[in-house]
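Following this message is one structure expressed as structure tokens.
Note that this is a trimmed complex: some chains were dropped, and none of the rest were shifted.
Just so it is clear, A and B label the chains in written order, and each chain counts residues from 1 on its own.
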Amino acid sequence: MKVLVDLCIVPLGVGVSLSPYIAACEKVLTEAGLKTALHSYGTDIEGEWDAVFAAIKRCHEVVHEMGAPRITTTVKLGTRTDRVQTMEDKIESVKRKL
Amino acid sequence: MKVLVDLCIVPLGVGVSLSPYIAACEKVLTEAGLKTALHSYGTDIEGEWDAVFAAIKRCHEVVHEMGAPRITTTVKLGTRTDRVQTMEDKIESVKRKL
């Protein structure tokens, strides 16, 4: 089952500068071979369900190892059985109608 | 790694009445042995990471099997390494300060 995800990981108890943690997660996702697109309030991810969620778990582990005692994450995730749809498809589909 | 989750599964392409799908997911979560609390915009879940995310995957599979061609889900999830915190702890912690 393929999934499109928007991942937003927020470490708590480490001050207000979160970019080192987000950058570490980007590396986790890339090393997992996932297709990603960083945007200003999260990272869009495309991949197989198990690979994507294994990588999200690894992100939590890495951010805790970096010293964050608490993490709150927001994830949007979409699956569909009617057709295959990539991250680019979704954007193009909207842009064609503008 | 223990996780607290707020799960909100939204089947698309099946009209506006979503409760049969939500009820099916409740059964999936309960049968997985997870602690849950239904609220009016989702279901709070407490459990081990792998068990929780296996159940969420199963929810997507079941909702697709029920006929929904597309699903969009919003998940909030929290982990912490500084201490153990249950769903009830979080609510009590706020209520003590009201």
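Worth pointing out:
Just so we're on the same page, contacts are C-beta pairs under 8 Å (C-beta built on N, C-alpha and C of every residue); 3 or more make two chains touch, one makes a residue touch a chain.
Since we're looking at a predicted model, the values are computed, not measured.
Taken over the full complex in this file rather than the chains on view, the one protein sequence occurs as 4 copies, with 2 of them shown.
We adopt the following convention: only the chains that are shown with their structure count from here on.
Between subunit A and subunit B, the centres computed from C-alpha atoms are 19 Å apart. Interface residues of subunit B facing subunit A in the complex, by the touch rule stated above, are 1, 13, 49-50, 53, 57, 60-61, 64, 69-82.
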